[in-house]
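All protein chains of the complex are present and in place, except for one that has been dropped.
Let's turn to subunit A:
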């Protein structure tokens, strides 16, 4: 019996969200008195895999099939199912990413397991009960859910686990082959287009997010958002009205019907804080709100507030950020 963690690679390294999943998985293994194994797929180098020992992983299974460098659900499912069977895994841990949750859902059917996505805390294991807490109602509440099947599958919400790093600990890396056939790649994408994130930070993985609303008055003022984000090493985002009117692309829209984020710091400039927007950001650890309307509802959800015109306030923040010791 063991805990199996699925880790995703990107450009040779392991994604931050997967390091969180690895930490979560090794902590579950510890609570259950067993060890945690990782199964890795995709574009990741062996050195990065062995460093998963720092997150408490003892063994890494790696399928180096080149065709797995892009996401193909059926093939991924086959590799992970093989690893789960080989390790007799009773708990499978994923990051709650579009890839992790998709593969987890398919495995729940194939392995006849219980699945919880968007999980925010370590499980409570009490006798026969295995209970996880997950975000529901688009960030407005949490639910405790009993996973009742023998096999439990957990997709961990991003940025809800503090990554542990035991410097020097290494994991052994073993090859895994799932004997994939061409048919397993039938639904392979025709084309994969990555956004230009050169110098930028991926919104879903960001620890700091700088976000703009209609109070920015127009796309021509977005350089202020971008400049502050650059100084802070942050990702940029926007409110729904801003993406609806085309000032910014849809993939930057944060809120109930956009992307849900939970960074350490969320800075909102010129966003009033409609309940739908709050739902997408209210699990951020610290929130700063800049709005010229002192009655803006967002101030009630904020830790720090500045009443003022975003276009006048942001340059002051940029200046102060430049003065910080990096």
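Assume contacts are C-beta pairs under 8 Å (C-beta built on N, C-alpha and C of every residue); 3 or more make two chains touch, one makes a residue touch a chain; residues count from 1.
Keep in mind that, in the parts below, contacts and distances are computed from a predicted model.
**Q** One chain isn't displayed here; going by UniProt, is it "ABC transporter ATP-binding protein", "Acyl carrier protein", "Electron transfer flavoprotein subunit beta" or "aminomethyltransferase"?
**A** Answer from the record: the omitted chain is "Electron transfer flavoprotein subunit beta".
**Q** Could you tell me which of A:35, A:86, A:146 or A:221 touches the chain that is not displayed?
**A** Residue touching the absent chain, from the options given: A:146.
**Q** Which residue, A:48, A:101, A:122 or A:164, contacts the hidden chain when the whole complex is considered?
**A** A:101
**Q** Which parts of subunit A face the unshown chain closely enough to count as touching?
**A** Its contact residues with the unshown chain are 10, 15, 17, 70-71, 73-74, 77, 96-99, 101-102, 104-106, 108-110, 113-118, 131, 133-149, 186-187, 189-195, 197, 202, 204-205, 208, 232, 250-251, 253, 256-258, 264-265, 275-276, 279, 282-283, 285-290, 299-309, 312-313, 316-317, 319-321, 323-324.
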